[in-house]
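These notes are about the structure you will find just below.
Of the protein chains in this complex, all but one are displayed in their positions.
Showing subunit A:
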Amino acid sequence: MQGLEERQNYMLTFLAPIWKVHDLRAELTSEKKDPRGQRKKVAMKKVVANMTMGNDMSQLYQEVIACMSIPDLEVKKMVYLFLINYARARAEIANMAVNGFEDDVNDPNPLIRAMAIRTMGYIYVDRVIESLIDPLRHCLRDRDPYVRKTAAMAVLKLSMFDRSLVEEEKFLDMLKDLLADGNPSVVANAVAALTEISERSPHIKLKLNMKIANKLITALNECNEWGQIYILESLMYVVPQDTSDAETVIERIMPRLQHGNSGVVLVSVKVIAYMMNYVAQTETLEPILRKLSPPLVTLLASGPEVQYITLRNIQLLLQRWPTILQNQLRAFFCKYDDPIYVKLAKLEVILSLTTEENARVVLTELVEYAAEIDVDFVRKAVRSIGRIAIKIELAADRCVRALLDLIQTKVNYVVQEAIVVIRDIFRKYPNRYESIIGTLCENLDTLDEPEARAAMIWIIGQYADRIDNSDRVLATFLDTFLDDPAEVQLAMLTAVVKLFIMRPTAGQDMVPKVLKWATEHVDSPDIRDRGFIYWRLLSTDPEMARAVVLADKPEISAEGERLDMPLLEELLLQVGTLSSIYRKPPCTFIPFAKKRVLGASEALTRLTIAPPPVSRLPRSTSVMNRPSSAKQQQQQQQQLQRTTSSTGDRDGLGDPSGSSSVQLSASALDVTNGGSGGMSNPYINDTAAGFMQGNDAVLIDLMSMDDDEYGGDSSAAINSGGMAGFNASFGLTGMNMASLDPAARGAVGAAPDSQVLNSAFDAAGLDALASVASPMARLSGRSGSPMPDLMRQFTSSFDLSSGAITGSTSSSMGAIPSPMGNLSFSQHQQPQPVSGSTSSLAGMAGGAAPYGVAANASSMPALLGTTAAAGFPSVLSPTSTVFNIPTSTGSPFANSAAISGVQGNQQPLSAPAAGNTALLFSPPSNNNNTTTAATTGISGGTATAFQKEVDDLATQMYNSGFLNTAGTGSGSGTDTGAYVAPQHVLLDAQQTQGLEILGTFARRSGGKIQMEMSFANKSTMPIGDFAIQFNKNTYGLTPSGSLGVGTVAAMRSVEVTLPLTLGGPAQVMQPLTNLQIAIKCTAGVFYFQTQYSLHILFDETGNSDQGEFLRMWKAMGDAPTGSRTVQRLRFSSMEEMRNKLNMNNVFTVAQRAVAGATHFYTSSKLVDGSQFYSEIKVANNFQAAIIATKSTAAHLVPLYQKAIEDICTAF
């Protein structure tokens, strides 16, 4: 607050001398000659000056209002300013002024009319507002546009005062009429007013149709820059009903990106980014994205404030459309004199744009930044170096060297920051950089920040056996243990235990001391609990302790600041606003803000474009997991297996997320993302879609899943689905896991090492189990489909549980979020990604649920085994309550899918004991480590049987997989064997102004599905600019490349092959193989539909051996079978027929000759996992055959048989 003296000085400099209120009053009322009001004008200026300084001038109101009659615009403006300032607080002032206003609103001068209306709107006093209403109505129809545009704003002012008044007086309709006004400024203000009224009103919702939108866009050209902003903003209320709407809007506002006003540019970017969600084709999207980049870079030449806003928004856009700003990296290099906020924001963008190719340049640049002065900037630069190491494996060596160099500078905060990131690098690349530990240890004394200390302690603990004097080094931290922050204490506790486990003699003095402190002297419950766990672990079973404490850690991610999809999507609807800068939805800091969502429409596609393959790097991030090579796949799979059992395996070492249960559930979420991100197969995507449909909260449509490349996004989408609907179940799962915490956490973490499973399977066996589990889970999940016996054996409760889960609501999906979902990753081992749902999306939801459940099999028994073995009755008791839910029919599965998962898997263990409601802690008793069988009602024999069963299965699957590979090999040798239906007319030249398209579908070697077409131009004009688009279809078939047709000259035709892929947007069609296709070309847009033969979906891995066939056949004994009679086969020998079928992925399992006929037994599998087993009886003269089929997808049998018929009868 300014002191009186200061204020007086201030006034002196402002306008000397000081005026007292009474002096001013005297001047305002002076009777001296003042014909043009000049004296009063001077007096008014003094009043305004005083007002500005916060001095109360309201006592002068009578005198001031009297001045309203002075015919001087300037005086009038000052009086109005006075009124705006004081009238709202003092109604009597306003009331006095009403007469003056009434005169002014009828003034012949439009400037005065407008000013009166404008000022009255500012004064929220009943009388003024009342007397505003009539004139306002006139002014909205004033012949002067300046008055109209001011009146439009006045309506907004009025609505803020009294919303109902505006509606009662029909002002809204008048505003709407103004949208068609001939004057652009009027239109702009009317739009602005309507937009804000709708923003603030709970029940008015602005919706613009394309007709209005087009009119507004036309008005854009004539508007001033601000008006353009208001109009563009209003386009956010247009929901495109089809793709062409969106494309039109984008095309028409694209020129605005060249505007000199950054506000116009960014709001245009916002509208374009919004509309891009409704664009159906990547071919359309790419040029748009290309056009977006240059204007964004240009904005970096604006003032630093605008640069900052641009940079923050670029971050968002980049995350959604990673291809934007490719090769623009250097534009983001920091200038020395950039303001710090710009530098920090640039750093983030640089990190996002870093790829394998430019990592070296970026690193050099970051090292440069690390030498600058601003501490925050330097820290962030150092941290970024570490993040690049984690993001880009190839650059890791260089990053580590750079960090070591930075440590040598001895600049304290640089050293500390470097050590923190090096900890993460150690986490990411275990056992690779231990050689640098020596250098790190030289800086022990300088570490005073908790995070750096904790990081250093973690490193020492982790490598306690490699560092010669690790005990002494740790001991130096011991002195301050009780004074250290919890973060450091936790790290210390774990590090000391690690030391003890690795080098018992070195650690034996320290461990009791630290454990005693942790359990008796520390207040933090996390530390105390962890202390107790370690204590008990160590005192009960040192081997177990080793397994628990030294368990492998899950991968960490470099992209710490990635937003999850729903948030990102919401923020992208706010480009350029505060919300986009803070990365928070507006409702978090604006009380009245409405949430924006992408308007639902048929056209909503949410397409995205993945970066080109060159920059597709082995990202280790949780979200971006995408297997691009077999080796990587393997790695990831292993990693995921670790994560499978890693809910608790955060190991807590310097990792804050391990420290509390709430965060633990969050971390479980992370893990889930990792898993689903890795899956990146349409199966899961569909699951999400199905789930979302059921949920109905936010419609997530995953059109972008063309192939594996889109994995990252698919996970994001899942994530988004998860966000909307999973929350409840997450809470549950999270809590359940938390209640296991912390003992169970450790135990879970130990699973892979605890050899519970390992004793039964080696690593390969585990893989195989996973792959067994997934297809079976899929099978069992298909609602209403028959259940193979085999699976019944494996999980006899599946039909129960999956049914229940399918029926239950979102909580069933909890099984997928549970880390066990990761196991399904092993699906990548199969040459073909499994795709699409068959029956319904809801069915898929069900299909997915047991997926997780099945996967539980591997970790849950392990968990139980280890916990039991560890022998913590006290810890176990809460655990047991979790698991101890009765599993009789109709059991309450709904509350936690994780639980049902456990039960589902436990049940086979106790299968003989029918109503097993008792404790289910049944470690397989041949476990080496399990010294005591714990409390279990299940005999060891059962467990062994179970394991043997699984073991067999694993082997079988392995074998069959092997066989299949071989089968594929032989099949792919001769491409000619693949059946291709003859081309038929898709488009008739008569209806299409001369364009005729013939086409068919084929599955070529290696499982390449393609559409083979011939385009004939029967008109006299060339036809060009072809584009093709598929509507959603049952299996998500969608073009994976562009339609390589150039211009077709008149009377010519062109043959073309369009590669297809599965995993596009799916929707069940009738018939199931129906495809709706649109072709765009210069002759127009044409729609047609066609059906493909189901055989193009037959997977190369559909082979099975006799045993399996028999089992399945038997298992489906009562399943509906279909039979079909086929006449006039085109074969001359059984050999030929068998080959032909084989080449089309209908594999012959067995063949036997009977009198006058031969019986084939075939198996095939659809890309979505549906299996078909057929018996084909062929008359020896090939005149007729009878096909009888059993399938896990009975509804597909007719189509399947039709396909076989086609294959057998085609030439």
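In this section, a residue touches a chain if its C-beta (ideal position, glycine included) is under 8 Å from a C-beta of that chain, and two chains touch if they have at least 3 such contacts; residues count from 1.
Just so it is clear, contacts and distances are computed from a predicted model.
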The chain not rendered here carries, per UniProt and among "Glutaredoxin-C14", "GPI transamidase component PIG-T", "Clathrin associated protein complex medium subunit" or "adenine phosphoribosyltransferase", the name "Clathrin associated protein complex medium subunit"
Of the listed residues A:Leu60, A:Ile212, A:Val306 or A:Met1011, which contacts the missing chain in the full complex? A:Val306
Which residue, A:Ala180, A:Leu482 or A:Leu578, contacts the hidden chain when the whole complex is considered? A:Leu578
Of the residues A:Ser30, A:Asn106, A:Thr409 or A:Gln508, which one touches the chain left out of the display? A:Thr409
Just one of A:Glu27, A:Asp104, A:Glu233 or A:Asp541 touches the chain that is missing; which is it? A:Glu233
Using the touch rule from the top, list residues of subunit A that touch the missing partner. 1-2, 10, 13-15, 45, 48-49, 52-54, 73-74, 77-78, 80-81, 84-85, 88, 109-112, 114-115, 118, 121-122, 124, 144-147, 149-150, 153, 156-157, 160, 183-186, 189, 192, 196, 199, 221-222, 224-226, 229-230, 233, 254-256, 258-263, 265-267, 294-295, 297-298, 301, 303-306, 308-310, 330-331, 333, 335-337, 339-341, 361, 364-365, 368, 371-374, 409, 411, 574, 576-582, 586, 589-593
